[in-house]
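Here it is: the structure, laid out below.
With one protein chain withheld, the remaining protein chains of the complex are depicted in position.
Should a chain be cited, it is by its letter among A, B, C and D, assigned in written order, with residues numbered from 1 in that chain.
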Amino acid sequence: MAMSLLGRFAARAPVPVFPAVGRDGEVRLDVLSLAPALRVVDSPRHASILLVSGDIRTADRDSLARVHDQLAHPRATLWWGTQPRADTGAALTVAAAESPETALRDLYRRLLTGGHTSETHWLADEPPNPWRGRGDHGQGGEGMMGGVPYGRMMPMPPTPDLRDGLALDVYTAQFGPFLPQLPPGLVLEITLQGDVIQSAAVVRPPFLPGRDASAPFDRVLHEATPVAAIERARAAHHLRCVARLLGILQLAPQAARCRRTALKIERGGSIDLAPLRKTLRRAGAFAAIPAGLGPIDAAWAAELGGPAARAADQARDRRETAPAYRNLDFRTLCQSGGDVRARFTQWLDEAEQALALARAAGDAAIEKGAPVETPWGHRAPPSVYRLTDMLPGLEWGEALLTIASFDAAAVCRMAPLGIENP
Amino acid sequence: MTLTALLLVAAALIGIGLYGALSQQSFVMLMMGLELMLNGVLLAAVGFWSLAAGGAPAGQLLVIITMAVMAVEMAVGFALIAAVYRNRQADMTESLDTMKH
Amino acid sequence: MIELLGLAAIGVIAVAAGLALQWLARADDHRVSEPQKVPFLGGGSPQVHAWQRYHVRYYSMTLLFIAFEMEMMFMYPWAVVYVAEGIKALVEMGMFLTILSIGILYGWREGIFRWQ
Amino acid sequence: MTLLIASWIAVLLFGAWCVAVLDNLALALIERRSAAGALTAPLYGAAALLRQQQNRTEAPDLLNWKLAPALYLGLAAAGVAVVPLAPGDILADLQAGIVLWGAVEALTVVVVFLHGWSANSMLALIGAYRYVAIGLPVMLLSMFVLIAAALPAESLAVSAIVESQRSLWNVVRQPLGLPLFLLLGLSLSFRGPFNYADSADLAGGTAAEVSGASRLLWEFARLAMLAAVAAMASTVFLGGYLGPVLPGPLWLLLKTAALLIVLVAASHLFARLSPARMLTLLWVVLLPLAFVDLLWAGVVAL
Partner (left out) sequence: MVFWVFSAVAVVAGWRVFCTDSMVRASFLLLVSFIAVGAIMLLLNAPYLGFATIFMMGVEMMVMALFMVMFMMNPAGLNPMMMVHQHRFSIAAGAAAFVGLAIAIFTTGFPHDPVAAGRPVIHDLGRELLGPSMLIFESAGVTLLATMVASVILSSRSGRFGAADEGSVPPPLEPGGEPAGRRPDDEGGGHAHHHH
């Protein structure tokens, strides 16, 4: 009785959702996360529902199962715009175009009031390594550093530290693809000594920005597209990048505001970004990013293109010569420095500029197939510059800031496969 | 709570601390033994101050000075451990045998 | 003694209530399965235990801190007699703090507040 | 005595709920969305956590893991026990009340470290170590400002500090004290710019592996700790129960609520520095400010 009452109470709480983001699943999750009835959480331990948004790579299936099994009971999975796992029986799915908000609420209510049984584990219920009964105390280990106590090995042998030379244990593990603060899909094998990264290697790159025929930047390949639509999409993209970075600076509500603004812009709202910028400046978002963190030089910037290049003082922008922009008094914006703070500022500057262009453009249009400056620079080919070269020596939070200061396309190009992996 | 009882407890702490300081192989555990002995000293000092010295202020000062000694011992001790480890990657008292050669 | 009793009572009640809550809520829990126990790394599974000789990046700062914090022991009793002792107390503590501040400045110059 | 204890438990529960509601309101305000459900959401959320399974990891230090949230709550309760509700109406009228606060701060660092350590998980471990780096120097600031507040009272007892403010509140006499002490509030409950323990970049930090009732207790203790700091700050710097017309406890409540609003706003309005930079800031900028506060208070008190 008391339990069912508690369950009914619990069912009225905001639905705690852990997102597992697959291909093309990020933007729609950004939009969904604004729903007041949901709470997107950072750890599967805090969630009741695993929301799989977008297609999961074959290589990521095990990771998905691992994250699923880490959810505390009662738990359930909702597949949003993707095929469910084959062995999950009657899986709940929602089409990509629909919002799963109602489905999530309903699922959560049934989960807590007993209408939906908690899902069992997907992986085999056994320890990673057999250990029981071995060693002096049956703990699986031998000697001081040997064996596999409780199923895991003892730390790796120490190596001299990059920063102060003290040779202490290192910790190597794969982080991602579902770590919320990394770009979706990115799997890094990171070696940590304390909280400083000693070395990093890309195991799987993040997802490239999807090609969606209805999105302005792809629509222009097939038909003439208004400049206003293009520029609004650019502003929305940049604001979502800013939001990701703000999350790492512990500014969650400001990040949500950026996402909300991005959504309004996409829906055609005319918005002044100055108040948002003021809020961010007052919050110390600019000052909180260490000066000179994650710098790229001119050659590196030139190779990446896009806002990252312009943040490193490379004034290259296709819009300068594009006929559609000729009457709009377009001027390429640049930052000096080429570090994380410069890229952050560049995104905000360009978003503001894009909104001004969208307002001024009227019904000017870019003709079909004309070259257009995308919000993310070049998509291909792999760059000779490596993301993983930037990370060693950085503290964990600084490393995440550095990664978040690049858009997904740039990270993809700096994270090609098979080179770092011996 | 008599002074005798109190001092017995302090003596027990000092005894255990001495055992730890003599028996432990690693520097840090050795320091734990020293700290435990000083813990007994603290207790005895406060006991004397409170029950046998009529609350003479110098007794309290003695306790504070003992704590200062602990702080100094810890700070310098750990600094030494860090320095030794950096140069020799050793954290055992016996790894310093080489000093004798 | 009575004032200590109040403190002890509320502390004990709070800790006991906390433990009781966790113990009672355990009653209808599912068993924790093995895959559920894997530490969260965003999908990865670590090779080794996280417990290791952790490289503390601020160890010099903690040593400076221990020595500096000792001065608190002297300051509390100082505060009580400050008004009665007047300017002499101000000067003595001023000297004491100045001496210790030199240590902080030295540490700063040696860069111990950075991540080592 | 029993009545006082009961009222303190009520204060803790009510205080934590208030902070949670204020949190929701602040978030809604900053995000520019409606704040519907802000009053009830904390209660429903608590029910949800009670219905959730309590997780454990491979080979955790289970004893310390379960003990840490309970001890944290105990520390919040002990901290609030020295706050007088009205003249003579105080649960623990300690001669060394502000030294007890020093002990609460030191043990909080220990407890948060234990919470992160005992899960045997890397992200939680990083949170624990980061917290120690920041929690230790912040403690110095708060001790300096509390000692400054004790100067005019000529006593370490909290009740004496309140009585010493009959003519003038400490916030006027030593204006730097209150903001520095509020920083301690953010640090003890690791929120916003001082969230080095349970931060988003560590997927929840020390709480990353914790679910169910243990997590409910942990989050509740964080809220209670913030409320305790606000109550202490209003007592030491804003004259506590002193005030005209209204009864003393009501004044204390009003002042605490005002400080809670400030604390909650500050915890959502400011970005977090990287731990190394915060460390430098604490030692090189804020600690000298605490010295100035002490000197100021000393000169005024003479």
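Criterion: a contact is a pair of C-beta atoms (placed from the backbone, for glycine too) under 8 Å apart; a residue touches a chain by one contact, two chains touch by 3 or more.
The structure presented is a predicted model; accordingly, all values stated were derived computationally and were not measured.
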item	value
Missing chain: touched chains present in the view	A, B, C, D
Given A:S33, A:T93, A:Q139 or A:T172, the one touching the chain that is not displayed	A:Q139
Sole residue of D:L12, D:L100 or D:A297 that reaches the chain not shown, by the stated touch rule	D:L100
Interface residues of chain C (partner: the chain not displayed)	1, 4, 49, 51-56, 59-60, 62-74, 76-82, 85, 88-89, 92, 95-96, 99-100, 102-104, 106-107, 110-112, 116
Where the unshown chain meets chain A, residue by residue	135-137, 139, 141-147, 149-150, 154, 157-158, 164-168
Interface with the unshown chain - residue positions in chain D	59, 61, 64, 94-96, 99-100, 102-103, 105-107, 109-110, 113-114, 117, 120, 129, 132, 136, 139, 155-156
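One rule holds in what follows: only the chains that are shown with their structure count from here on.
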item	value
Selected pair, greater C-beta contact count between A-B and A-D	A-D
Averaged-CA centre spacing for the pair chain B and chain A, given as whole angstrom	51
Distance between the centres, which are taken as Cα means, of chain D and chain C, whole angstrom	14
Geometric centre distance via CA averages, chain D-chain B, whole Å	33
Residue list for chain D, restricted to those that touch at least two other chains	50, 53-55, 58-59, 122, 129, 203, 208-209, 212, 275-276
Where chain B touches two or more other chains at once, by residue number	82
Touch relationships between chains, expressed as pairs	A-B, A-C, A-D, B-C, C-D
In the complex with chain B, residue positions of chain A that touch it	158, 164-167
Interfacial residue positions of chain C with respect to chain B in the complex	59-60, 62-64, 66-67, 69-70, 73-74
Residues of chain D defined as touching chain C within the complex	1, 4-5, 8-9, 12, 50, 53-59, 66-67, 69-71, 73-78, 80-82, 91-96, 98-100, 102, 117, 119-125, 129, 132-133, 136-137, 139-140, 143-144, 147-148, 150-152, 154-156, 203, 208-209, 212-214, 216-217, 221, 275-276, 279-280, 283-284, 287-288, 291, 294-295, 298-299, 301-302
